[in-house]
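Missing here is one protein chain; the remaining ones are kept as they sit in the complex.
On to subunit A.
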Amino acid sequence: MVEEESLRVVRCGGSELNFRRAVFSADSKYIFCVSGDFVKVYSTATEECVHILHGHSDLVTGLQLNPSNHLQLYSCSFDGTIKLWDYIDGILIKTFTVGHKLHALFTLAHTKDSVFVTINKEKPDIFQLVSVKLPKSSSQEIEAKETAFVLDYINQSPKCIAFGNEGEYVAAVRDFYLSVYFFKKKTTSRFTLSSSRNRKHAKNNFTCVACHPKEDCIASGHKDGKIRLWRNFDDDKKYTYTCLHWHHDMVMDLAFSVTGTSLLSGGRESVLVEWRDATEKNKEFLPRLGATIEHISVSPAGDLFCTSHSDNKIIVIHRNLEASAVIQGLVKDKNIFTGLIIDPRTRALVLNGKPGHLQFYSLQSDKQLYNLDIVQQEYISDNDLIQIELRKAAFGCQGHWLATVEQRQEKETELELQMKLWAYNKKTQGFVLNTKVSMPHEDHITALCFCNAEKFENPTLVTASKDGHFKVWILTDDSDIYKKAVGWTCDFVGSYHKYQATNCCFSEDGSLLAVSFEEIVTIWDSETWELKCTFCQRAGKIRYLCFGRWTCSKYLLGATENDILCCWNLLSCALEWSTKLNVRVMEPDPNSENIAAISQSSVGSDLFVFKPSEPRPLYIQKKISREEVHWGVFVPRDVPESFTSEAYQWLNRSQFYFLTKSQSLLTFSAKSPEEKLTPTSKQLLAEESLPTTPFYFILGRHRQQQDEKLNDALGNELVQLPLTENIPAISELLHTPAHVLPSASFLCSMFINSLLLSKETKSAEEIPDDVDMEEEKGSDDTDEENDFTEKAQDTNDIDLGEDIIHQLSKSEEKELRKLRKVDYSWVTTL
């Protein structure tokens, strides 16, 4: 395999699942949600991601089932295209290019040949609802330029538009008015809430709208928490509305159940409210959903609801208001204080999650593994409250210990600090609170680090604080007559001339501790806690500090606020080299001596990878991100990559992830986008027949082995009937969904041919292999291969009337093709 030598910055999961309403499949088995540039298909029963639909080149902004074929899905994106997918196989069927940035997508059951999209044409804030005619064509890329204007000056959010009564009218809300456009009469009625201008603090701005599926009734949500049900709106004078009021804050989304008997609403209270019969007194609640409800959607079958939450979570809820599944993406908290940490045990990314929680996020499967409640207090969502913030976290002793620091500062002088130490419990597979230290320091804790050296029997933790001290905490025996226990106590308090301690760091072998006091770096012996030496460069306060690793363990690196990166030699106690670099993030790779530093300039962030022993960087990538990069981390790879190019060797053992200001999690990838697609198509083949239950693993594998034995036994016999599973044409026929299959006349010849016994009995096992290969290639979406398969089909057509010799010639042809593939380069050497 030849490496494609270009490193790209790619988004790696963690995208917003709650950006738009999730969509259920017609049978409620799957749920579709947008996720950045992709569409994710989740199973509602198992919460697993079944497919990721790749194809859009910008944010996906709308999803709708194809009303004429409920096995297909439309999606629209900022890239100006509408794509039609087969979601069961994860195949892109068609692409319609509209040309404008598409903000929302709506489909209607009775207008099958057109869809509705929200675009903005001229001014940035004026959005239009237009209908787009989707031309019928067999080609994959279709231009859909035929648009018809429906409504102007609408809100860009799809929550503010709803189609009602089988598409007889469309309701759109914005600011203080509701406009209803009747398609038959081609008239627009507009209803303005009159009190909006009169009262000073009236907050009855419209926020969302929903239409009753059976009756002429429009429900609108408002900023003051009211829900209004509008009726008789086809008459400008006789229109009437009624109010439902439970929410105390903005109604975020509304949805009617399929039959229209109940109305669902949600908001910042994190409570799903079901209004039965649309009456004020008859309501049911599903409380404690964890975070603000952003979207509500209802399955077409009517058995499930789902709510999207502001913490990047989708909850699937049964009709009887019982949460049945939770799909949790990466929680994007307002502030990431802890930075990116890797849990040594699970290799999960650990960072701030929900308020007061630490989230464990799996980078491989792009889902949250679990949440650890650190603060352990009820979260009251109120903008004015000053919350307890989780500021620092660190893992120690291969994930056996977790230290966290939380703080709450109401006023300048009142600081509440708490340090918690959590022990990993193998039985419960989770962290259990071991020691709680209130006010470990007098002032903010600036750094926290464990001594991770293996030779150290006793776990050691160092905290550095603005109060000018650093404290060493060790694990001691805390047993009493009741139980055996261990606990953490303070072992040593160090300080240096009352300077604020800003960073601390253990060397790789744990023998030295480096603590920076503003501009000065101090080196301490971890055995005796003696001050060994100090470095002072007078180059501003130390921002980052780290020891080199492996062969470079004699070096200590420090990045200062005056944009200087220094490297000290610990043996000579002298400055080895220094360079001017505005370092924002500095991360050592645990699996090599490399250190990654990200610098910030006015145009963007640049990455530098270097070894402490050489001042010349190994690798430089400019403009990895237009925004400020806040955090970065090296994640060890499970399977080492083999980049041959010298510049990319730093990525062989670890992968580098970084988090920008807007909280997008990015990484580097050398793979081309096409290559990234293949795993999903492979997945598709793997799970073609059976669900992979534990029984499958036991019985299925057993059966396979049996089959193989049987095959071996049969192979010895003269007459060999081809096994149906092994014939690709048949398996293809059986496993491809009917709606994507070509016509039967097309398949007939292939099918018949495949049943014919070839004269070469020995190739019986080869042929399936070959075709498997073909199929694998076929699933790659390159044009060349498509042409090839078509050709193959053509030849089959010709074959139909002729004899088996052609079949033989075909196998010969394959033989020839194989020969062509053989490397003849040795000939040149002759």
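Definition applied: contacts are C-beta pairs under 8 Å (C-beta built on N, C-alpha and C of every residue); 3 or more make two chains touch, one makes a residue touch a chain; residues count from 1.
Here is the rule we use: contacts and distances are computed from a predicted model.
Asker: Tell me the UniProt protein name of the chain this structure doesn't show, selecting from "Proteasome assembly chaperone 2", "Beta-hexosaminidase", "U3 small nucleolar RNA-associated protein 4 homolog isoform X2" or "Dynein axonemal intermediate chain 2".
Answerer: Cross-referencing UniProt, the chain left out corresponds to "U3 small nucleolar RNA-associated protein 4 homolog isoform X2".
Asker: If I consider the whole complex, including the chain that's not displayed, which of A:E47, A:D152 or A:D234 touches that chain?
Answerer: Only one of A:E47, A:D152 or A:D234 touches the chain omitted from view, namely A:D234.
Asker: Out of A:A45, A:I126 or A:C243, which is the one that touches the chain we can't see?
Answerer: Selected residue, touching the omitted chain: A:C243.
Asker: Hey, which of A:T192, A:T279, A:T534 or A:S662 is the one touching the hidden chain?
Answerer: Among A:T192, A:T279, A:T534 or A:S662, only A:T279 touches the chain that is not shown.
Asker: Please output the residues of subunit A touching the missing chain, sorted low to high.
Answerer: Touching the missing chain: residues 165, 168, 214-216, 229, 231-232, 234, 237-243, 248, 279-282.
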